[in-house]
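One protein chain is absent from this view; the other protein chains keep their places.
By written order: A and B. Residues from 1 in each chain.
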Amino acid sequence: MYYISAASTISHQPAFLNAGFSGVIEPLHAGSELINPDYKEYIEPGLLRRMSKILRMSVACSGACLKQSQIEQPDAIVVGTGLGCLLDTEKFLNNALTIKGLLPPTSFIQSTHNTMAGQISLRLGNHGYNMTHTQNSVSFEHALLDAMLLIDEGEKHILAGAADEHIEFLDEISRNLNIKPAPGLTSGASFFILSAEKSERTLARVKDADAIGLVGNIPEKISMFLDRNKVKSGDLDLVLFAGSKVVTKDEIEEFQTFMKMENLHCMDYLKYSGIYPTASAFAMHFAADKIRHTRSLKNILICNSLIHSNLGLILIQSVEA
Amino acid sequence: MEDLKEELKKQLIEQLNLEEISPADIDDDTLLFSDKGLGLDSIDALELIVLLEKYHGIQVTKPEEGKEVFRSINSMAEYICKRKS
Partner (left out) sequence: MSVRITGIGIVSAIGLTVQENLLALKDGRTGIMPFSFRNDNKTFLAGAVRATNTDLRKELHIHDQYVSRTALLGLKAACEAWQNGKHCDEIRTGLISSTSVGGMDLSEKFYSAYLHGNNPDFEILRMHDSGSTTEKIAVELGISGYINTLSTACSSGANAIMLGARLLLQGKLDRVLVGGTDALTNFTVNGFRSLMIYDEQWCRPFDESREGLNLGEGAAFLLLENEKSIRFSGNRTLAFLNGWANAADAYHQTASSPEGKGATLAIQKAIEKSEISLSGISYINTHGTGTKNNDLSESVALKNVFGEHMPAFSSTKSFTGHTLAAAGAIEAVFSVLSIQHQLIYPNINFRSAIPETGLEPVTILQTEKPVSAVLSNSFGFGGNNSSLVFSNHE
């Protein structure tokens, strides 16, 4: 069993340091901004000055998460990111193609995907297992699976999370590829402490997760996942899925029919998180928060097919389920 | 020389993205790499090498040279004048 001892998110929703946020979320509207905490409270100016968006979000989020859990040193740090450090990658690429002389190194150093996990371990002085997963839309699920594997292997507390950042160039790419994502492309970060044992701080438990690449029959895979966890579709209190249009009643019905699960209570989480590769991490925090604050909820399933060839599944249960 | 030092302070702040600091906060003899001074690190040292080339046309080919050269604004200014003459 895997218990969520703490969770922290930076997003368009008032989630940061706000337990119960799942009750006050609102769909994104045009012009909606990311709600940034005061990063100075988490990161010294000397380091903050260099940090891109994705890095400061990850460091602040993981810092808040650890504080919440009252754990000083996690046994391991595992991070998922779909596109990595885009700001620094773009900056260095630009420099490399335009500057004739010496190139400033900072953006190169911070362009590697594992900068987040590395910085977090640096700040904590943590010498444990440190990993970064990058499998586009299922990067977070893979990080979560790795964290679960570590607990199976005997570790006690894992800091696991995901982050992705938006740069304007992504919008230009979308326009040129005729992709019209709605709601818009954005950034986000969510971090969790996954523990081997429950405590009074536990929000919820992760019953199971899966990341299926080149998935064929999605409803079949979802059924198999539920079967092996001895959960019937009727037991699901809520299904969070990655819709790709502004959700209409039609789309929910479409999803229910697609899943052959009528009467399913569904919610498109992208409507609240915005679109970024690891948005399913937001969904997990939302699910854990909702279950913690609503006694009657027992099972929440997260179905992430943000990219249709991949399927990420996470089954969140209440601690007593 | 004084103008050069003022210039260096501005360039340093920009190159290293020291958002919270103004030239008035940096003394000519502030130890740039000491925790009691500006607390810069080895990545900053490389950035300063870029700064020297970009703004003053001076090349520092070995990163180890940097230790003495970048001790303070004073030592940087002295080095620039020496290399230019």
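What we mean here is this: a residue touches a chain if its C-beta (ideal position, glycine included) is under 8 Å from a C-beta of that chain, and two chains touch if they have at least 3 such contacts.
In this text the structure is predicted, and so the values were computed from the model without any measurement.
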Residue of A:35, A:131 or A:182 touching the missing chain in the full complex:
A:131
Among the options A:92, A:192, A:225 or A:272, which residue touches the chain absent from this view?
A:92
Residue of A:48, A:64 or A:117 touching the missing chain in the full complex:
A:117
Against the hidden chain, subunit B presents residues 41-43, 46, 49-50, 63
On subunit A, residues whose C-beta touches the chain left out of the figure
77, 82-84, 92-94, 96-98, 102-105, 108-115, 117-119, 121-122, 124-136, 139, 142, 146, 149, 152-153, 173, 176-177, 211-216, 309
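Here, only the chains that are shown with their structure count from here on.
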Contact footprint of subunit A on subunit B as seen in their complex:
15-20, 39, 43, 46-47, 49-50, 53-54, 59
Contacting residues of subunit A [partner subunit B, same complex]
45-46, 48-50, 101-106, 109
